[in-house]
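First the structure, then my questions, so here it is.
The full complex has more chains than appear here; those shown keep their coordinates.
First chain written, first letter: the chains are A and B, and each begins at residue 1.
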Amino acid sequence: MLVGKIIGSVVATRKNEKLVGSKFMIVETLDAMGEVKRLVAVDNVGAGIGEMVLVATGSAARIGCDQERAPIDAAIVGIIDSGTGLPELDA
Amino acid sequence: MLVGKIIGSVVATRKNEKLVGSKFMIVETLDAMGEVKRLVAVDNVGAGIGEMVLVATGSAARIGCDQERAPIDAAIVGIIDSGTGLPELDA
């Protein structure tokens, strides 16, 4: 999984019907995760802007969040309280 | 999921039979998504050239778009109206 910070969200009125009700958050991954990038992840835990979160990608996002048949390839599955091994968390 | 802009399309007369009827769009991902790249995504929402879209990749593209047995690894699953956290949308 990746660790990143929620920095925004997107709205799509016209979308695949299985995505109705999903919140699309923009997560920016931490430096240490390799190339810094932003991705769209569906919120599964009630996370908000500015929070540091755990993101699961691939089939884990659909199946692990009980949306097995939705076109979701990334989901926010945890809100990080603390940690070691990542400079942004040590601070 | 990724956010990108539809900038073209490709035509393939000779193709896997499960792809018959699919529209293959060229999507260029936004700068913030990491390395800018273009990929071919099957349209699932009636999107057109110039639109900013949400793209699901991997098994989510097949399963989430009810084309479970087609050789599809990327699909356009939403048309983006607005958003924050991505410079191209803030503008």
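The rule is simple: a contact is a pair of C-beta atoms (placed from the backbone, for glycine too) under 8 Å apart; a residue touches a chain by one contact, two chains touch by 3 or more.
On a predicted model such as this, the values are computed, not experimentally measured, just so you know.
Colleague: If 2 of the identical subunits are displayed, how many subunits does the entire complex have according to this structure file?
Modeller: Shown in place are 2; the entire complex has 5 copies.
Throughout what follows, only the chains that are shown with their structure count from here on.
Colleague: Just send me the rotation angle from a CA overlay of chain A on chain B, rounded to the nearest 5 degrees.
Modeller: The rotation relating chain A to chain B comes to 70 degrees.
Colleague: Using the average of all C-alpha atoms in each chain as its centre, how far is it in Å between chain A and chain B?
Modeller: A distance of 19 Å separates the two centres.
Colleague: Using the touch rule from the top, collect the residues of chain A that touch chain B in their complex.
Modeller: Listed in rising order, the residues are 6-16, 18-19, 24, 26, 28, 35-41, 58-59, 61-62, 68-74.
Colleague: Mind listing the chain B positions that touch chain A in their complex?
Modeller: 1-3, 30, 32-35, 44-46, 54, 56-61, 63-65, 75, 77-86, 89
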